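With one protein chain removed, the remaining protein chains of the complex are shown where they sit.
Each chain gets a letter, A and B, in the order it is written, and its residues are counted from 1.
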Amino acid sequence: MTEATTAKRAQLKPPISNVGVVGWLYTNLFSTWYNSLLTIIMLLMLAWSVPPLFQWAFVDSLWNSSAAACRDIDGACWSVIPNNFRFIILGFFPEGQEWRPILAMVLLLGLVIYSKERSRWKKSLAWLWLINLIVMGTLMYGGVLGMPVVETAQWSGLPLTLILSFFGMIVAYPLGILLALGRRSKLPAIKTLCVVYIEMIRGVPLISLLFMSSIMFPLFLPEGVTIDKVLRALVAIILFAAAYIAEVVRGGLQAMPRGQYEAADSLGLNYSNTMRLVILPQALKIVIPPSVGVLLSVFKDTSLVVIIALYDVLKTTMVTLSNPEWAGYSKESYIFLALLYFCFCYAMSSYSRRLEKELHTGH
Amino acid sequence: MKHKIPPTSTKPIEAAVPFWRDAGKRAIAFQIVALFIVSGASYYLFSNTQANLARQSIATGFGFWGKEASFEIGESLIRYSAADTYARALLVGALNTLKVSFIGIILTTILGSLVGIARLSSNWLVSKVAGSFIELMQNIPVLLQLFFWYAVFYESFPSPRQALNPIKGVFLCNRGFIFAIPETHSAHAVMGWMFLAVLVGGWFLNRWGYQRQELTGRPFPAGRITAALALFLPLLIWALYGAPTAMNIPELRGFNFTGGLTVSPEFGALLLGLVLYTSAFVAEIVRAGIQSINRGQIEAAKAIALRPGQVLRLVIIPQALRVIIPPLTSQMLNLTKNSSLAVAIGYADFVAVANTTINQTGQAIEGVAMIMVVYLFFSLTTSVFMNWYNKHMALVER
Partner (left out) sequence: MKLTKTLVLVLSLCLMLVSFAHAGKDLDAVKSKGFIQAGVNGSLFGFGMPDAKGNWAGLDVDTARAIAAAIFGDASKVKFTPLSAQQRFTALQSGEIDVLTRNGTQTLSRETQLGLNFVSVNYYDGQGFLVSKKLGVKSAKELDGATICVLPGTTTEQNAADYFRTNKMSWKPVVIESTAELAKTFFAGRCDVLTSDASQLAGTRAIAQNPKDYIILPEIISKEPLAPAVRHGDDQFRDIVDFSVLAMINAEELGITSKNVDEMLKSKNPVIQRFLGTSPGNGKSLGLDEKWAYNIIKQVGNYGEVFERNVGVNTTLGIERGLNALWTNGGLMYSPPFK
């Protein structure tokens, strides 16, 4: 008897409101009257905004036409991108030499993707990065192996954006570590210097540092000595990023339990060995995810060099738009650029989150 | 390799330690060297600058503050004309920075909290939309967003003569968003002061009510009373002054609208860009803050029969705020610093005015120094406040 009931019960289907599409809809969208209301409002808003956008972007749009053809349509004129693609991406890089910045970018992105796996994080990887950066620099600047010299004034577009952010980050990192160590130091003079530096830089907007590099810095140097414009902007970005990295690294240092220091002391390690062999390897591991965050914000912040008239990828886009033929298609161009930035930043930020999770469980 | 056994020293141990082995002395020496390098470098840069300025006979000092600025500024909170001094022009810029930051901070906090809560919603659609908003806004440079919104403003809205007029007294065109405001009346100032007085009174009332609850356990609805008074008393004053209803309605006269209040496209684009960008970060902070609260806390609160509103007000919010406030402040500071990008889209903030000043006087060093000092002042004030707040919170924590 009991067995039969059980069997019969087992055959009963779960209520329709718990499984399948309906169940999913019920639990996720219409569980309470209040949730249903929200869902309906949301759907109405989407219905109101998405179709016209879709119409504008895909139906009424032109993808590869002349500027004249664009004047007659209501939709988006995406043609502005393919028609100016080379200039937006590479800017003023001389004709016939395009392979150099492209190869440099491919090398960089390749290495970024290669470095994703944690199993590859070894000393050799650091050397690989260093070599890669030198190769990148050589490719861009030229002057060897029959490559004509390309002045930094002609570095523009996406390569400039990448160079400013990656070179900036890589030089800023050691500086940031030193600053963080300085801030945690017991020596009052060192500590004061580092604290003043970090707080000062973090207290001012990047644009003021860029102004400093572009209009003030030349006056600091002795007569006759000048520093390249791109390099000056790079220095400003490095000084800026170092202060933020210092704070991130300090977080890692503070997370180290006292026992680690005491253990190192009891082994008779001196300060530099304690830091190098015991503290930093552990602390830096913790701060990798937030460091990726700093890289992200540096990458986004490089767009500010527009204001000091460097031709990064945003500026080349704006130059394109100042061409009377293509003026008036700002929205399309900016959306394209936003997508470009978004793809990169989103990849980095989701990577950083994944890493955080992995490192967390490993703890 | 051979290891020699060092001969046993006959000297006392203290003497055997040379000064570079003595941690204390070494520390002092190290610091002296560091200070020496830093001051040497500063002196080097300073003397170079001095020499350069002298050689090229470039004017120095802040003497230009008192000179006539002779440029106009688009929008200003105080009375300003081209005949005023540079100092006043810079003040106008600083006030404009404060204006956009202040309004931006309020809007960001509201939007950020809403999106942050929406992200945690059990409603799949709401949560996903909030999530996409956060990802999208965080991953696009704020400068690009500013350019985009500014382009939308001036490319998509009609000219003043074809201005959109959705309701009476409100106009939308490429000169901005123009709407009617009440005609200035002596009652308004009194109403404002009364409102402030009620808020201050409400703060004391709340404190007293809290103390009473601590002592007697009887709650006192200070919040509701204050809200009612804040609404009612200014209205009462308004009525006493004869209920002035005259409105200052904008109308098209000549080239532009006169009257009413105008939100310029520059201000609008800057505000919109900053608020959308920063609120995405704030939303993440709010989400993390709420998620940081142990479920047990909420269950415990329910178990002692607190109503849902009370659970939120007495248990969740106070604890979440402790997690939320520090990163929130740094985001607010970021917003203030990012407002310096106004220079790119032509809103007359402090950087833009200082920039014009640099161009006209040619005194770059003074100009950039002023920008840095002003922003440092904002940052330091905020961190002083933060320290105070953290201490305050620590006391509450017991």
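Things worth noting here:
Definition applied: a residue touches a chain if its C-beta (ideal position, glycine included) is under 8 Å from a C-beta of that chain, and two chains touch if they have at least 3 such contacts.
These numbers come from a predicted model, not from an experiment.
Taking the complete complex into account, B:360 is the one of B:310, B:360 or B:383 that touches the chain left out. Contact with the undisplayed chain is limited, among B:57, B:216 or B:294, to B:57. Within the set A:215, A:298 or A:337, the residue that contacts the chain not displayed is A:215.
Touching the omitted chain from subunit A are residues 71, 84, 86-87, 91-95, 123, 126, 130, 133-134, 137, 141, 151-154, 167, 170-171, 174, 177, 214-216, 218-219, 221-231, 276, 307-309, 318-319, 321-322, 324, 327-328, 330. Looking at subunit B, the residues touching the absent chain are 52, 55-59, 70-74, 81-83, 154-155, 158-159, 174-175, 253-256, 258, 265-266, 343-346, 348, 352, 355-362, 364.
Assume only the chains that are shown with their structure count from here on.
Per-chain CA centroids place subunit A at a distance of 24 Å from subunit B. The part of subunit A that touches subunit B in the complex is made up of residues 28-29, 31, 35, 38-39, 42-43, 46, 186-190, 193, 199-200, 202-208, 211-212, 215-216, 219-223, 296, 300-301, 303-304, 306-307, 314, 318, 328, 330-331, 334-335, 337-338, 341-342, 345-346, 349. By the touch rule above, subunit B contacts subunit A in their complex via residues 27, 30-32, 34-35, 38, 45, 48-49, 51-53, 55, 121-126, 129, 135-136, 138-145, 147-148, 151-152, 155, 337-338, 340-341, 343-344, 351, 355, 358, 364-365, 367-368, 371-372, 375-376, 378-380, 383.
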